[in-house]
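One protein chain is absent from this view; the other protein chains keep their places.
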Amino acid sequence: MTDPNTLSPLDLDTPDKTFLDANELVINMGPQHPATHGVLRVILRLDGEKVLGLECVIGYLHRGVEKIAENRTYTMFNPYVDRMDYVAAVSNGLGYCEAVEKLLSVEAPPRAQYIRVILTELNRIASHQLWLGTHALDIGAITPLFYTFRDREEILKIFEKYCGARLTTHAFRIGGLQYEAYDGFEKDVKAFCDFVKPKIDEYEELLTTNRIWLERTKNVGVISGKDCIALGVTGPVLRASGIKWDIRKALPYANYKNFDFEIPTGQNGDTYDRYIVRMIEMRQSLRIIEQAVAGIPEGPIMAKVPKVMKPPVGEIYHSIEAPKGELGYFIVSDGSTQPYRIRVRPPSFVNLQALDIMCRGQLVADVIAVIGTLDIVLGEVDR
Amino acid sequence: MHDLIQYIQSYLGSDKTPGGAGNIFWATVYVLLVFVGLSVAVIAMNWLERKILAHMQVRLGPMRVGPHGLLQPIADALKLLLKEDIIPEGADKVVFWVAPFIVVLAAFTVFVVVPFGPTHAITDMNIGILFMLGVSSLSVLGIVTAGWASNSHYPLIGALRSSAQMVSYEVAMGLAVVSAILMTSLNESSTGTLSMIGIVQAQFDQHEWFLFKFFPLGIIAFVIFAIAMVAETNRAPFDLPEAESELTAGFHTEYSGFRWSLFFLAEYSAMIAVSSIAVTLWLGGWLHPFPNLLSSPTWELAFSFIPGLTFLFLGALCFYHTARMPKHPLFRIQTIGLAGFGVVLALIGVVLFIPAVRDRVGDIFWFSAKVAGFMYLYIWYRGTFPRYRFDQLMKVGWKVLLPTGLALLILTAVVGMRGELLEQAKGVFGR
Amino acid sequence: MNPQVAANPPVATPFFFYGLAAIMIIGGILVITRKNAVHSAMALITTLLAQAGLYLMLYAPFVAGVQIILYAGGIMVLFLFVIMLISIERTLKERQFNKQWLIGIVAAGALGGLFIAVYTTTKGGVLFPPVGRPSYVEAQNTQGVASLLFDLHTGTYMFAFEIASLLLLVAIIGAVVMAKKRI
Partner (left out) sequence: MNAMMEISTLHYLVLGAALFLLGVIGVLTRRNVVIVLMSIELILNAVNLNLVAFSRYWQSIHGPSALHGQVFAIFVITDAAAEAAVGLGILIAFFRNKETVNVDEVNLLKW
């Protein structure tokens, strides 16, 4: 139990002076709580069950990733980024590799680009599946979790076959890929696409028109597009609020401009719209994967990159569309083999800011739903 | 000694419940039987829930302890009993102690009037259904005090939630029950009754389950009750008091070991209790399907075989899975165990074919089978539905179920008394 | 279903009466002496349940059922609810009895004296001599109560019953108005 006085001043609605608020309750949700997705600690001020305001306490998983980078070479730091958003490790790797490539003025060969896109999009699906399972579990539907994990397993199998690791894949290298796609890679990916399409329908069957699901998610955790932009919120959360912003389209990286896909948007910016947006995103990712698999060119998989990387003095900011939003890497190089400074702009960390706005005036149960819908990964929030 | 035997035997031919006949010996036997049966049912329910839920969720469930995890509930119970008993700092020790017992007592006491058969009830009170509703409503007290005594925020919120929930849904539940009780009296021949046995008897006399009486009024009442009873027992999708993702475990967060297992026991026996109310009121209690239509001796005989056949089928299922067990030395004990279990089931099935037994267990079997259907529904709900939010739960209770229940009650009365009402109308407008 | 005519096995055995009476008296004493309001409430619940038992012994099963549902399951839950809404930590440390407690005891004692005086002057037992057991159809208790309340011809208390529903309505509105922070 936290003493209310030690709380930093929350910007609360003016308290009702007519009555003494005998019911005001300060509750400490987490860091050990089944629904805070790891070690997030949320201090809630409640009036009965209504949330008056909340504050996130983070840092329980802080490992100093950015600081570690300053003592590692560019190549050595590559595996570390996998440990930030560990459910979307491939995306992290893509962002980092592309950022360093940009700094070195190298470009990965087309075949590498295609395989990168396939793996990243697969990982987007895996990340969304994990989100869906845990989000539904938070809202009380226990079954989707097992369905999504069953299907996510197939993606992890492909990862494992490709690079030997399932979660923290370290799949990409600066300048391209370490491994050539294994025999039957295309076949596996195609088979997965055919396998998972009906499965996504299955998830939707369980939830999309479920009355209780609708009641629990509609008009819950509403955030306007304006607020999203003000807070720097990105990813599906932003798109569900009606802003059509996807870095894959807006500032195309890798070879996303070669592919035909749509950016789903919502209107209300509530939890249900975010759910729908993510469901459509999974299908769009499948579309991208199918196009990419069909068009993988032959050729080298690694660009010419010096063994000892000494990028020119300068700084670079490169961002990609990770499953959770804009994942940016800001790298300052002093010309040595080690980066002078790396700053990561993790989507979860920024999106978490919106929690307060989204929860205010809602009930405790909605806080859970909103934490789920923000799709945060604490490894990324705390780095 | 002779007197005693005579006293014991004197009941056997009776057509009353042991309580009704005032036979203390048989009443004690029945109490023990119900208690043991209930405990076995809870244990079985524990295993079944985990297995069925697991299969709904594309996983296997317990597989390690015993063949197909059959011994898992026993292992769980053992673990709970051996677990350290923690009383949190600052808890009110006495209340903390008493609370689980209140819940268990409330959940078990209701079975005094549950009619497993025309004579198979501990006693038949003439306020039977009132007694059941009243005593089951006492478990709220245990939950509230448990949450309060834990001296912790989550249990307190859980307790307040659950008491509010149970009290609100009791209203809707009561209305549905009253409409069913009303149906006992809306007939030329029978008078109204609150007795559980009387209610089933009335369904027999009126040649229909109350589920279908005054179609669709009976079904609506049943649906109201079926929803309210899930809320009343704090099960998914109304399991807010113990909403895992929000309140960790609700009112019993601070409980562990034996006392926690009491809550567990109470929850499951309360589920069985409310299901038996539903079965008694709407599904014809111990009556087998079409009791009036298929009442010829041949049909009676056929129906009396079904309990035995069911157990034989279960035994055969066990043998089938024994045959499918991996042929590996490591699995030998498990295979033998499963086969043994199958033999036990088959033996029970064979015993159920003995005429003397056959005639007595038919009622109990049909009642239990109907209750088991409800238990399956409970598991199914849990696998399918997300959880309601508190205000939505209250909205459903007060703004949907309550008005529907009230309208239903009035409609039932009007439809039931239509003859008299028409008579009256004729008296006024007729001439 | 035949109404069971009670074959008059004596239900009202003195053993049960004295047991339940003892529970009630002890419960009552605990209600007024406990520091902690929750303990008081628990004691009161015990008292009420024991009283339901006494109602059963008085051949009033319907009242007993109502007692359990309404008192123990309804009103007492309300009490517990309110006790939990108001924090009780502070009241535990305070004086439990008010300043006029002596006067109160004296007044109550006087009332008790009055009871005893009435008993001795009327020779108590003469006023209510033990009577033969009523020829009693237990199964008709509920119907009997209902016929007094609702029946068109024998319903003496029909009007009072309707007034009671009005009272409850007023109580609902009153409770909401009083307890709600902002209406």
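Letters A, B and C name the chains as they come in the text, with residue numbers starting at 1 for each one.
Here is the rule we go by: contacts are C-beta pairs under 8 Å (C-beta built on N, C-alpha and C of every residue); 3 or more make two chains touch, one makes a residue touch a chain.
Quantities reported herein were computed from a predicted structural model and do not represent experimental measurements.
Where subunit C meets the missing chain, the touching residues are 10, 12-14, 17, 21, 24-25, 28-29, 31-32, 34, 37, 40-41, 44, 47-48, 51, 54-55, 57-60, 62-63, 66-67, 70-71, 74-75, 78-79, 82-83, 85-86, 88, 90-91, 94-101, 103-105, 107-108, 111-112, 115, 119, 124-125, 127-137, 140-141, 144-145, 147-149, 156-157, 160, 164, 167-168, 170-172, 174-179, 181.
The rule is short, and it goes like this: only the chains that are shown with their structure count from here on.
Most remote chain with respect to subunit B, judged by CA-atom centres, is A. For subunit A, the set of residues that touch two or more other chains is empty. Contact of a single residue of subunit C with at least two other chains is seen at no position. Subunit A contributes residues 1, 25, 27, 33-35, 49, 136-143, 145-147, 150, 206-207, 210, 212-213, 215-216, 363-366, 368 to its touches with subunit B in the complex. Of all the residues in subunit C, the ones that touch subunit B in their complex are 1, 4, 7, 9, 36, 38-39, 42, 45, 61-62, 64-66, 68-69, 72-74, 76-77, 80-81, 83-84, 138-139, 141-143.
Every residue of subunit B that touches subunit A in the complex is listed here, in rising order: 53, 56-59, 153-154, 157, 236-237, 239-240, 243-246, 248, 382-392.
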